[in-house]
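In this view, the complex is presented without one of its protein chains, the others remaining in place.
Chain naming follows the written order as A and B, and within any one chain the residues start at number 1.
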Amino acid sequence: MLAVIVRRLLQSVLVLFLMSLLVFVGVYAIGNPVDILINPQADQADIARTIAALGLDQPLWQQYLIFLRQALSGDLGKSFAYNIPAIQLILERMPATLELALAATTLAVALGIPLGLWAGLKPESWSARLIMTGSILGFSLPTFWVGLMLIMVFAIGLGWLPASGRGPTTELLGIPVSFLSWEGIRHLILPAINLALFKLSLLIRLTRSGTREALLQDYVKFARAKGLSEARVLGVHVLKNIMVPIVTVIGLEFGSVIAFAIVTESIFAWPGMGKLIIDSINVLDRPVIVAYLLIIVVLFVLINLAVDIAYSLLDPRVRIDEAKG
Amino acid sequence: MSEPTLAVENLRTHFFTRQGVVKAVEDVSFCVAPGTILGLVGESGSGKSMTGYSIMDLVDPPGRVVAGRIRLRGQDLRALTPKQMRDIRGNRIAMIFQDPMMTLNPVLRVDTQMVEAIRAHADTGRTAALARARDALARVGIPAPQERLSAYPHQLSGGMRQRVCIAIALLNRPDLIIADEPTTALDVTIQGQILFEMQKLVRDSGAALIWITHDLSVIAGMADEICVMYAGHIVEHGSVDAVLDAPLHPYTRGLIDSVPGRSRKGAPLKQIPGMTPSLLELGPGCAFRERCAYADAACRHDPALSAPVAGRQVRCFHPLLQRTAT
Partner (left out) sequence: MRSAQTPRARIAADFARSKLALAGLALLLIIVLIALFAPLISPQNPYDLAQLDVQDSRLPPGSASGKGLTFWLGSDDQGRDILSGIFYGLRISLGVGAASTLCAVFIGLALGLCAAHYGGRTDSVIMRLVDIQLSFPSILIALILLALLGQGIGKTILALIMAQWAYYARSVRSAALIERKKEYIEAALCLALPPARIVLRHLLPNCLPPVLVIATVQVAAAIALEATLSYLGIGVPITEPSLGLLIKNGFDYMLSGEYWISVFPGIALVLTIVSINLVADQLRDVLNPRLQK
């Protein structure tokens, strides 16, 4: 088990290096670093000073080392628009994005797995067919369009929920969260549904096919032969068997949820990292863009690592075999 | 005669597929007395496993039991509600399946799978249930039962897994055990051990046992009565000694002859010519007639069960009476 973790860690470090190289090349070699990293409104003296400080007049490989050193020490430049360190700006916005992503994931899992189990148990029923058709729509319709429709129907048309923004936040362990107040939840509902839809559809389909396959297995017949209730057969025997691929997908998809939060945050004006990056791209606040790219790469590598570890924890066959071997 | 543990009358189980109706079990009747072992013999596709599932009400769609009576110690099983049938399964009738690797859930521990079988039918506490499970494992000859309890199925050998399944079947002291080819997937040496232990357990507990297999030699060693099935029908029924010494149905004769041990060394192995018919294309008449040396025009009609000799039944127009011993 330890060997697995170490191996994955080494792979992750390799990926991090590669991605940092890619971002560096994109910014310093392809783009014009002067434009990207130095505020275009600075005067000549400032520009010259910054060039020297950033080492932009040095050979490329030295620049890469400086870039790495700065990145590792947390210095990724200052935002042009907000004039505070880019990394600080992003970290300020991260809790909002994480809260939205977690809410969406929870929604998708809480609805997706039961609906998928039902659709797998009775695949020919009209309710199952309805669920499956809904799931096709759920992952083929573009997220932004669904968000617009949600706003049009629930916010503008019916007026039940707010159309944008994050509600009032309360502090939980020093981090501002909005799900602790009713007003905060009201603002969270539509964006969470919007973000959850894709993953919900995916989970429904995955759970359904896994359930259909599992129900054909002999252990289900044996469980029924023991006289176990259908609830236990489905909820314990079948569920535990299909959990491994499902959890893997949930984990891997969490990264894509954070990525798609970019769209949802833009539509609902949710003040998270996603909205920040879009705004920054539109106003050419490049240090923020660079910082965002690096942070998101780190985040993804960590997520993939966590999923790998969780996978080996969940499947007893993998865990024990690795311990033996 | 005391009431039989199981009385099956005219059981019919059909599968309603898109290509047509498959009559997997057709007009099957037999009884099993307490403390006795009935062997249900046939090739794959003969309907023997499906008979077992029909008794347990475990037939999956598109199949279902369409006719017949199944009585467990007088109680009509087909008249029960699903919940009542669930109370009976695993409690008064237990089933053992063929491949223990597939029947034990690979992601659940052995103790979980045993305790749930106990607690589905009685309000037993977890400690008490674990104790019963441990005793059951010891009874089927598993060494160090405590460790086995916390193991996962794939950590046990094939023979041990099957013993666990047998232990689970015996947990609630059922009246009837249906064993569907439980030793087919095991080594021959383990097979012998398990056969012996099953026989002993059945005699000791007074339960009735239906042993489903395609292997005649297994039946010869342990069963009291034998039912031979072919294409969903019972073609011969009688005591094991009588049937194996003097079979009445040509198919039974063919089965016995094809057991390698019975031919002389160097002589060519006997085979039943032809192949089992597809149950989808069965027309009227005896299903065996394409492969039978004695078939004639009469066999184009459906043969009924007859009793040409006392205590025996056969479904054939030309039973092999010449070879019958008294």
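The working rule: a contact is a pair of C-beta atoms (placed from the backbone, for glycine too) under 8 Å apart; a residue touches a chain by one contact, two chains touch by 3 or more.
Predicted model only: the values in this text are computed from it and were never measured.
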Where the missing chain makes contact, among the chains that are shown: A
Residue, one of A:161, A:177, A:200 or A:277, that touches the chain absent here: A:277
Residue among A:2, A:156 or A:216 touching the omitted chain: A:156
Option from A:20, A:97, A:143 or A:241 whose C-beta touches the chain left out: A:143
Contact residue for the chain not shown (choose from A:18, A:48, A:180 or A:306): A:18
Residue ranges of chain A at the interface with the undisplayed chain: 15, 18, 26-27, 30-31, 136-137, 140-145, 148-149, 151-152, 156, 252, 255-256, 259-260, 262-263, 266, 277-278, 281-282, 289, 293, 296, 300, 304
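The working rule: only the chains that are shown with their structure count from here on.
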Separation of chain A from chain B, taking each centre as the mean of its C-alpha atoms, in whole Å: 54
Sites on chain A touched by chain B in the complex: 217-219, 221-229, 232, 236-237, 240-241, 244, 315-317, 320
Footprint of chain A on chain B - complex, ascending: 53, 56, 58, 60, 86-91, 94-95, 97, 99, 102-108, 116-117, 120-121, 152, 154-155, 165, 168
